[in-house]
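Below you'll find the structure I mean.
A single protein chain has been removed from this complex, and every other one stays in its place.
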Amino acid sequence: MNKVVKNPALALAGITDGMTLMVGGFGLCGIPENSIAQLVQMGVKNLTCISNNAGVDDFGLGLLLQGKQVKKMISSYVGENDEFERQMLSGELEVGLIPQGSLAERCRAGGAGIPAFFTPAGYGTEVAEGKEVRMFNGKPHILESALTADYAIVKAWKGDTEGNLIYKATARNFNPMMAMAGKITIAEVEELVPAGTLDPNQIHTPGIFVQRIFKGEKFEKRIEQRTVRPKN
Amino acid sequence: MNKVVKNPALALAGITDGMTLMVGGFGLCGIPENSIAQLVQMGVKNLTCISNNAGVDDFGLGLLLQGKQVKKMISSYVGENDEFERQMLSGELEVGLIPQGSLAERCRAGGAGIPAFFTPAGYGTEVAEGKEVRMFNGKPHILESALTADYAIVKAWKGDTEGNLIYKATARNFNPMMAMAGKITIAEVEELVPAGTLDPNQIHTPGIFVQRIFKGEKFEKRIEQRTVRPKN
Amino acid sequence: MALDKNGIAKRIAQELQDGWYVNLGIGIPTLVANYIPEGIEVEFQSENGVLGMGPFPFDGEEDPDLINAGKQTITTRDGASFFDSATSFAMIRGQHVQLTVLGAMEVSQNGDIANWKIPGKMVKGMGGAMDLVASAENIIVAMMHRNKAGESKILKACTLPLTGVGCVKKVVTELAVMEIKEGKFYLLERAPGVSVEEIIAKTEGDLVVPDIVPEMNLN
Partner (left out) sequence: MALDKNGIAKRIAQELQDGWYVNLGIGIPTLVANYIPEGIEVEFQSENGVLGMGPFPFDGEEDPDLINAGKQTITTRDGASFFDSATSFAMIRGQHVQLTVLGAMEVSQNGDIANWKIPGKMVKGMGGAMDLVASAENIIVAMMHRNKAGESKILKACTLPLTGVGCVKKVVTELAVMEIKEGKFYLLERAPGVSVEEIIAKTEGDLVVPDIVPEMNLN
């Protein structure tokens, strides 16, 4: 069941104006760089992007914002991004803010066929407005619904030809849940190996969740907050 | 944060009559054999056991049934067990049957602080009796609640002193979710290694979910349905 | 002539499409894996936590930690993966598995299925069946047309406790292939040499019979 496509153009074929995309990553860590570059090149517009963050001005999803390709961002934390701020304040860009844990769980739910679940996060805040509240164990919870996307675009460290994925360190973050929640899921990987190479016991995302996979040409992996100790 | 205890007796200390236990495994695969033997020795009674299956007559949870230590089994599939059948038909043993996917998800929910979720499984069947029904995407779903336990007892392949666990093949099954859902979680492992030995990228159950860990003395690993091809 | 169990499995295998992930139940469904048509690739999922099942192991090479949902020792193919039960049912409930094949005690003409409980007899539990039938977009039932008492299992309404409602799309028995739609069974094919009359006689549910009912092609 070979899912390998040759390049980002083939991987992202079918993404059109107005679609909803999930894009993996936390800050600039574990984002599908090559796919984002391809989205810029394709020039698709009016996208709804579900992604924990919105990148920085000149990297990550910030690149799509620069090209005014995004109609709506659904995230838990934005900012770090002047163009984002300008578009949001001017009303060009819609923004839906979701608690980070609810965002993760709603993506997982979307992939797992759980249409809705109760969580305590956001009760009593504006996040809860219009949502059902119910007590469990003496504590109020709100009902949150599943999220899905036309396409989910994720980035992994290693992948095989059947779409099995392994992530590295904290570059895992939202990628596994988004891979589950895409109607079509595209994975870009640093290393693409034949099926049978990866240990079946160590697969983070089983290939069933991935429809297309390609090896990214290069990964810049920009660091947002370089913090170091001096070597002595 | 050393969680190692020397033997099953110390690992299971605190389990008393009437408690609810989650016990990992699918059939006889991935069950905590040494802990079950210890429960038999302790003679604790009136237990509620949440476990996908109930073992066979002379192995797995069947051993607890023989000693009439179980008041109630919560499972998805029982049978393969004459003593179980006798106790159930005579009314000595209560049995709660739950669809397997709902059982897995309810354990995960218990561990993840999700008190309830909607699932399509069981709608229109006796499993749905008394449960809230709601339509999502044109399809009826029922509301299922989280499961937790006083103690969860799981079995892993490798574990480290901080309680990080790696399972082998399909012996993983219910163990990871049950590890999350126990107020106190006890892990028995085949191989116990110092912290830092296991690759942090390949941990199936992070140590935060495990309170006590011990190396099992021996693992019989009985096979329920040996099916083979002849070697030619 | 009515098919045997392998014949039923062989006919169902014709429904497989390239690239599908498939969950096979215990019994006749398991046999489907032996008849994958040439030129297509499918992957088998087992709900206890494995994707990419291969054939049974060679004698002496069985691994107690590697079983399928029927608790049989198995092997895996290249590209296999293991996962926990919650993830496994996420695949099933989330409709990532394209086809589920399972056995049944009864199927009704609105697609209800009963296959887990006979009141008054020992109840073994539903296992993963309720999740599978409630979730799958595409469910094929593989079973004998009648029970051991000679009563039709293709019914107007199920008499046994249900496993799921309105979910079965297709039924393959030793006599016929039937589709379920709009509250009726539609006879699509008959087993080689089996007459339409015999199928009608052995079917209790409403059966729509077209003028021409082709024989199954099992070559």
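Order of writing sets the chain letters: A, B and C. Residues in each chain are counted from 1.
Following the convention adopted for this analysis, contacts are C-beta pairs under 8 Å (C-beta built on N, C-alpha and C of every residue); 3 or more make two chains touch, one makes a residue touch a chain.
Since the structure is predicted, the reported quantities are computational estimates derived from the model, not experimental observations.
The undisplayed chain touches these shown chains across the complete complex, A, B. Only one of A:Pro8, A:Gly27, A:Gly62 or A:Gly159 touches the absent chain when the whole complex is considered: A:Gly27. Shown as candidates are B:Gly24, B:Gly55, B:Pro99 or B:Gly207; the residue that touches the absent chain is B:Gly207. Across B:Gln66, B:Thr161 or B:Gln225, the residue that sits in touch with the chain not pictured is B:Thr161. If you put the hidden chain back, the residue from A:Ala9, A:Met135 or A:Ala169 that touches it is A:Ala169. Summarising the interface, chain A meets the missing chain with residues 26-30, 52, 75-79, 85, 88-89, 95, 97, 99-105, 107-108, 119-127, 157, 167-177, 204, 221-231.
Residue-level contact of chain B with the missing chain is found at 1, 108, 110-114, 160-162, 164, 180, 194-196, 200-201, 203, 206-209.
The rule is simple: only the chains that are shown with their structure count from here on.
Using mean Cα coordinates as chain centres, the one most removed from chain B is A. The geometric centre of chain B is 28 Å away from that of chain C, both derived from CA atoms. Rounded to whole angstrom, the centroid-to-centroid distance between chain A and chain B, based on C-alpha atoms, equals 33 Å. Multi-chain contact residues of chain C, defined as those touching 2 or more other chains: 50, 82-83, 86, 89, 92-93, 135. Multi-chain contact residues, meaning those touching two or more other chains, occur in chain A at positions 112-114, 200-201.
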